[in-house]
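Report on one structure; see the data block that follows.
What you see is the complex with one protein chain gone and the rest in place.
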Amino acid sequence: MITQLVASGLALGSIYALLALSLVLIHKATDVVNFAQGEMAMFGTFICFALLTRAGLPLPAVLLLAAPLGVALGVVTERATMRPLQSAPPVNALIATIGLWMIFHHAAGWIWGYDPVRFPSLFSPEPVEIMGARIAQNSLGIIAVSLLVVVLLYLFFEFTRMGVAMRAASMNRRAAQLMGVDVTRTSLVAWGLASAIGVVSGLLIAPLTFLDFEMMFSVLLKAFAGAILGGFNSLPGAVIGCLVIGVLENLIAAYVSTAFKDTFAFGIIILVLMFRPQGLFTRRIAKKV
Amino acid sequence: MKHARTIATLLVLLVLVALPFGLGHYGYYILATVMIYAIVALSLNVLIGMGGQISIGHAGFWALGAYGSALVVIKLGFPFLAGVLVGGLVAAIFGALVALPALRVQGHYLAIATLGFALFVQQVLFEWEGLTGGRQGLFVPRPSLFGYELQTDFSYYYVLLAVFLLLAWITGNFAGSHTGRSLMALKMSSVAAECCGIARPIHIIIAFTISAFFTGVSGALYGHLLGHLSTETFSLAVSLSFLTMAVIGGLHSRAGALLGGAYLALAPELLREFKDAQMVIYGITLILCVQFLPGGLISLVERVWTIRRPPRAAP
Partner (left out) sequence: MPLLEIANLSLAFSGLRALANVSFDVEEGEIVGLIGPNGAGKSTLLNCISRLYQPDGGTIRFDGHDLGGRSAPEVAAMGIRRTFQNLELFREASVRENVALGLVYRYGSPLLAEFLALPGVRAKQRAALEDAERIVSECGLGEWAEARVAELPYGLQKLVELARALAGHPKLLLLDEPAAGMNREESTQVAETVRRLRDRDGITVLLIEHDMRVVMTVCERIVVLDHGEKIAEGSPAEIRRSPAVIKAYLGDELEDA
């Protein structure tokens, strides 16, 4: 029982982790927290669904298209909304992402309706036996896909020119700029990547919860919680934080109460912000005056 | 120049007083909501405009004010105005509590915390059926003054206008006071302000408390206007609309707060044909506003106003 709970918790957590990765990616590159990240993921998933049902594309083709589609969504959004605010106070960019949230959220309801629809399963629901515990293939599949994304992201940051430049820019933007890193481009790339990863998370969660214009909100809240646990500036920290959140959520639902299954994430956010705002894994760095 | 300002203020007051005449019941209702929203916009002026603190959870304070007032009026028999005051105070207490995490974090962290707070309030109000009626909600009596029930929204509008003007006056006093200016100093440079002897924590707590109080008062007034409360009235969408109207009206001006309130009350009427796309249009206007008109609609008015005056000499 507990093994299954932990396994499905890890699967849930890895979906949160993907969204948290998107949040942290953009935050590291541009100092903006994209409140619309979840809604963009939902919107992208709806587009995939439309390709599947209305355009009649086969599922594998849609899955292949998902990432490029996500990139396009992110790039267009960044150009239209963030670019003009590059030199404005940071709170303006934050407000703009809240505007994006409203746009994507309600546009999805407006275009595709407000009723939840069933999204085809990507993995077989049959459980497999691992070390004496029966674990759903679904959970294993989700964990595998998330792991793949994390590995690809790692390779990008370690071995590509762009990735290294982005790492430099996230550490010291001004210095990176002086060394010829194009900050405008890193922002664009971050938004593209983040949006693509977000769409993957949307595709993973849609079969579990039905595809619905409100489906990403609780995911976003938990991705926030996980990212904050991890310090909001560390990609591995965000992943670990989200896995913790996923497992905790399952255990609380099973042993405590399902009523506050979603609000507990908020409790964690508040506790971390009050007592350890730098997150669990990063050291606090004094502000240079 | 000082005269021009006084004349403009008097003109606005005259218009506000004359506005309901010739309108029907629905018109009174809309005007009443303008005032209720304008009070919230005022509260965001204090929090964001002066304090530099962001909140996307003001629906939470609004709900606390509405339920706080309704409950003491219904269950304890408080008179209407006392109920409104209690609503404001309940919200203010929670405002001070929300400020505690705000002392350690800023910007987007704070936005996340306030967002979570509003969701938490909504859920607790929903689950606590014994007190709040849960799903069924709560019936709230009409407002009454000195024993006379205000039967129409026509008369209620003037009560709301008076409350708005009172709070706007207080906001103005606060903005000119040493505490208010210290708050703005912290926003401009917290390092410099602290080295001038200005303590950050107490000022942030004050900003949140005032802002929550205003919003709580507004929520209380709104409950008595609606006549019925349910937790759906205090959703996330409401928090976001509040932020939108405050930004669009202008975060640094009391007249801007009024414009913001008018925007939020009138936009659904003007955009009725767009039905579901309404919120999309809100979102687009919000983004366009931060991009092209960061001072809000009021800055447009001020720009027109200043064209006729000679520019101030540059140093």
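By written order: A and B. Residues from 1 in each chain.
Please note the rule applied: contacts are C-beta pairs under 8 Å (C-beta built on N, C-alpha and C of every residue); 3 or more make two chains touch, one makes a residue touch a chain.
If you're wondering where the values come from, they're calculated on a predicted model, not measured in any experiment.
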item	value
Contacting the left-out chain in the complete assembly, out of B:185, B:237, B:271 or B:293	B:185
Option from B:16, B:111, B:125 or B:193 whose C-beta touches the chain left out	B:193
Identified contact with the non-displayed chain, of B:19, B:96, B:124 or B:170	B:170
On chain B, residues whose C-beta touches the chain left out of the figure	170, 173-174, 176-182, 184-185, 188-189, 191-200, 206, 314-315
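Quick note on the criterion: only the chains that are shown with their structure count from here on.
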item	value
Chain centre separation in whole Å, for chain B relative to chain A (CA means)	32
Chain B-facing residues of chain A, complex	27, 32-33, 35, 81, 84-85, 88, 90-92, 94-96, 98-103, 105-107, 109-110, 217, 221, 224, 228, 232, 259-260, 262-263, 265-266, 269-270, 273-274, 277, 289
Residues of chain B that touch chain A when the two form their complex	48, 52, 54, 56, 100-101, 104-105, 107-109, 111-113, 115-117, 119-120, 123, 127, 191, 236-237, 240, 243-244, 247, 276-280, 282-284, 286-287, 290-291, 294
